[in-house]
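Sharing a structure, written as structure tokens. Questions coming.
A protein chain is absent from this complex, but the other protein chains hold their places.
Which chain is which? They are A, B and C, in the order written, and residues in each are numbered from 1.
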Amino acid sequence: MFRAPVWLVFIVGLFMASAFFIPVDPFPMMQTWALKWDVIISAFALAVGIDSLVMHHIRRVQRRQNVLYSGTLLVGFWVTIAWGAFAWWRYGGPFATRSTFLWLFRYIVVPMDATMFSLLAFFIASAAYRAFRARNFSSSLLLLSAGIVMLGRVPFGDWAAAPIFVAFALLLAFYFLRVFRQYEGWGRSTRMVVGILFLAVGIILLWPIGMGGQLFPAFRFVVHSVPHLASWIMEVPQMAARRGIDLGISLGSLAFALRVLVGIERGYMR
Amino acid sequence: MNIWELIGIWFAALLTFAVFSFLYRDNPVYKWAEHLFVGVSAALGVYAALEQSIVPSVREALAFPGVFKFITWIAVFLGALILFKLEALATYLPNLTFLSRYPIAFVTGMGVGLTLVNVVNGYLFPQTQATFLPLFNIQGADWLTLLNNWIIVLGVVFALMYFFFSAQYKGKLGAVLQVGITFLMVAFGAMFGYTVMARLSLLIGRIYFLLHDWLHII
Amino acid sequence: MRFLYLLTTIDRRIIYGLVFLATTLPFLFKKSPSVQITPEVEKVYRFIDKLPPGSRIVLSADYGPSSMPEIQPMLYGICKHAFSRGHKVYLLTHWNYQGLIAGQDGIMSAVRDFNEEIKKGKHPERTDTLLEGTDYVSWGFRPGGMAVMLLLNSDIRMAFSRDVRGQLLDSLPAMQGFRNLRDLGTVENPRGILIGLEAGFTGDVWVIYGQAQGRYPMALGSTAVVTPSYYTYLEAGQIIGILGGLKGAAEYEQLAGFKGQASIGMLSQSIVHILVVVLIFLGNLGFFLARRK
Partner (left out) sequence: MTGILAFCILTQPPELAPAQNLMVGVRSDGYWVLWEPSMTDSLILRYEVFRDGELIGRAEIGEYEFLDKGASGVHTYMVRAVGGPRYIKEIEVWGMKLPLLAWQEGGYADTRPVSVEPLAGLAVSHRWQGFGFSGYRLEWGFRPQGFVEVIRDGETIITLPPGSQSFTDASAVVGKKGYMIRDATTGQEIIPNIRARWEAVHFGGLTLSWNLPGQEGFTLMRSAEAREQDMRTVDHMPPEPVAQVTGQESGFVDRMASREMIALLRSRSPMNIYRYYLVSGDGSKVYFSEPVRPQAFNFMKLPVLIMDILFACVFFGFLFMARRGRPMFIRKIAGLEELDNAVGRSTEMGRPIVYVPGIGTIADIESIASLTILKHVAKKAAEYETPVIMPNFDPMVTAAAKEVIKEAYTEAGRPDLYNEDNVFYVSSQQFAFAGAVSGLIVRERPGATFLIGYYAAESLVIAEAGYSVGAIQVAGTASVLQTPFFLAACDYVLIGEEEYAASAYLSHNALQMATLKAEDVFKATFVSAIIVLSLLVSLGISFIFLS
């Protein structure tokens, strides 16, 4: 029973791949028409998705499980369907510019969707606060590059960057210089060196800020370098690592396409 | 600013506070708003599908001359087969649901064929070729380009080797994972920093709506 | 020491309150700071500025309501800039009704404001107001994503035979002589540009499938979440520039010389970003001081 659709995938897949290599007559036209078929068929696929959602909630209402919520969903669904049909008849199309049907989109979907995602702004702040602790080398790198990029991309961020990094360097220096005695041998010396290093960085960064409070040229140089440092991090190291990861992922999608073409992978057929 | 818009803005503000209440705790008002949102957006999806794609496709199918019209009708018929997956039909005609596999197979075949070729032509080769960067003897280029080229080449190489699972990175080779994880951490940190601004823009958009459209303060 | 311990475990609801205040209060000051222009935004602005008048700007509004605050100011800014340079604007979308309505609202507000400016005489070279069909066209949505992009490379009318209002494309003056996206020329001698306003994966599909075959000039405006992944395309030369997040929109507004929604939001962005970094520092302060070994 699985045979025919798997062969259809193989034939259509092979044709679309070979049409890429053959610029002469029949193939480009057939490829254009195959793409047109694809547009028509995926239009029907939308209907199936919506049907499974509505049927699921109808069953939950019939089984008396959270009737209020599933009821609200169904009422919302059928009211929108009715309003849409009226708008189509009245304005020649539900999404015509003057149609009142857009009221539903503008005043229910837009606020809900946008506010739902904006919750993440709160979660990001609390997650950053609780989890960005410089436990080891890699997590402190994560923290440092996040901090620089965050401060580098906002207008006043660069002014605030210098004092924050000074405080951070001095904190780390204080920690390492207090703790290095509890380690022996190699661990002890590295911690001492790192502590002194952070102390030096803190004082050097402090010097332009502390110079009599007025905007000393050195301070302005430090301030203006933060945005450039932020865009440099985005354009070079981030781009390189991202390219490495994406090359891996596209090899993965190539392998997945091969498995589906040959019919080993049939998840999509459920 | 007619009465409908006024009601709309007040209802949108109500929904916005309903969602913000989720910050405190999961509460019935939030659940009610959530389900209303799901129902309305599903119905809007129905009309989007009907008005923007199914109706124009069928209208175009009739408009094309002769043999092309016939070809387009095959596509519409093949597309209609998917409807056998609908639960209403599936309950009455369970043994016909297998028919819906053919259109899905056609669309999957299209996706697979295009992926097999275009991932290589559009991503693998161009991105790899863009990483063949000169590492020394660059006349006239300043030291920053040289440094950037080194970092890009090393970054891509170590990121790829970090996801290399056929070699046992023991002892000395462990350093490869260390350098790889360093590049990844810098990249993820940058992505995190970049995303804070994105999520904040959404919150700013909502606050702008509350202050500007609802309360007319700004 | 108790105070240090308190520093490391601030209750998350207090943090939510702080973020809410830090976002709301700056709005009341009504002062939008000047943003530093990054090269990738400037490239897009210069490219559109240098295009010969009457070239074609194709906008692909692939975003939903949740990304409207970031991308709508970009659409608004690009449309106003294109109209002031006398270019024609074309709008399509791959995100069914969401992108369609968001894009439609954006272009309508840009047209309305531009027409008011014309009436106020700000654009001496234009006497008549903008008309749908002659100055801007909205093609609407067709499902299929990749399929539609490849169709647009060979013939627009195969993918979109009618625009959103149901008018035949051939009947619109703006569509005369516009057969497919290759009429946008190439990066060397451009006659237009395709700008993908992306909030998801469609941007990569545009570059890998659309631009790789059509070779037309292309730029991407996107939410800040997705922007990092486009730097690889920028460096490889597949796109000419990126508008990243609300900051990208604010930079474009500043280049185009008007104070839009993006610029107003930048002050709150600064305050909250600084708040987040200070919170990270406080978390580490308590963490390190309390840590013995």
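Here is the rule we go by: a residue touches a chain if its C-beta (ideal position, glycine included) is under 8 Å from a C-beta of that chain, and two chains touch if they have at least 3 such contacts.
All figures in this text were calculated on a predicted structure; none of them were measured in a lab.
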Contact residue for the chain not shown (choose from C:Val207, C:Val225, C:Leu267 or C:Leu285): C:Val225
Residue in contact with the excluded chain [from B:Thr16, B:Thr131 or B:Ser201]: B:Thr131
Of A:Ser99, A:Ser126, A:Ser140 or A:Ser231, the residue in touch with the unshown chain: A:Ser126
Per the touch definition above, residue among A:Pro28, A:Gly71 or A:Pro163 touching the missing chain: A:Pro28
Contact set of subunit B toward the excluded chain (per top definition): 22, 26, 30-31, 34-35, 38, 116-117, 120-121, 124-126, 128-129, 131-142, 145, 149, 153, 156-157, 160-161, 163-169, 184-185, 188-189, 191-192, 195
Positions on subunit A where the hidden chain makes contact: 17, 20-25, 28-29, 31-32, 52-53, 56, 116-117, 119-120, 123-124, 126-128, 130-132, 139, 142, 146, 242, 245-249, 251-252, 254-256, 258-259, 264-265, 267-268, 270
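Quick note on the criterion: only the chains that are shown with their structure count from here on.
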Target subunit C, source subunit B, minimum contact steps: 1
Highest-count interface - the chain pair sharing the most C-beta contacts: A-B
Whole-Å gap separating subunit A and subunit C, where each centre is the average of the chain's CA atoms: 16
Separation of subunit A from subunit B, taking each centre as the mean of its C-alpha atoms, in whole Å: 9
Junction residues of subunit B, two or more chains touched: 23, 44-45, 47-49, 52-53, 110-111, 114, 118-119, 121, 123, 127, 152, 187, 190-191, 194-197, 200, 202-203, 205-206
Subunit C residues counted as touching two or more neighbouring chains: 16, 19, 23, 66, 68-69, 96-97, 100, 142-143, 147, 150, 228, 232, 235, 247, 269, 272-273, 276
Interfacial residue positions of subunit A with respect to subunit C in the complex: 28, 31-32, 35-36, 38-39, 42-43, 46, 92-93, 95-97, 102, 105-106, 109-110, 113-114, 116-117, 121-122, 124-126, 128-130, 132-134, 143, 146-147, 150-151, 153-157, 160, 164, 167-168, 171-172, 174-175, 179, 182, 227, 231, 234-235, 238-239, 242-243, 246
Of all residues in subunit A, those that touch subunit B in their complex: 1, 4-6, 8-17, 20-21, 33-55, 57, 66, 68-70, 72-78, 80-81, 84, 88, 93-95, 100-101, 103-122, 124-125, 128, 137-139, 141-150, 153-154, 230, 233-234, 236-248, 250-251, 253-254, 257-258, 260-261, 268-269
For the subunit C and subunit B complex, residues of the former touching the latter: 13, 16, 19, 23-24, 27-28, 30, 66-70, 96-97, 100, 140-143, 146-147, 150, 161-162, 207-209, 212, 223-225, 227-228, 232, 235-238, 244-247, 261, 264-265, 268-269, 272-273, 276
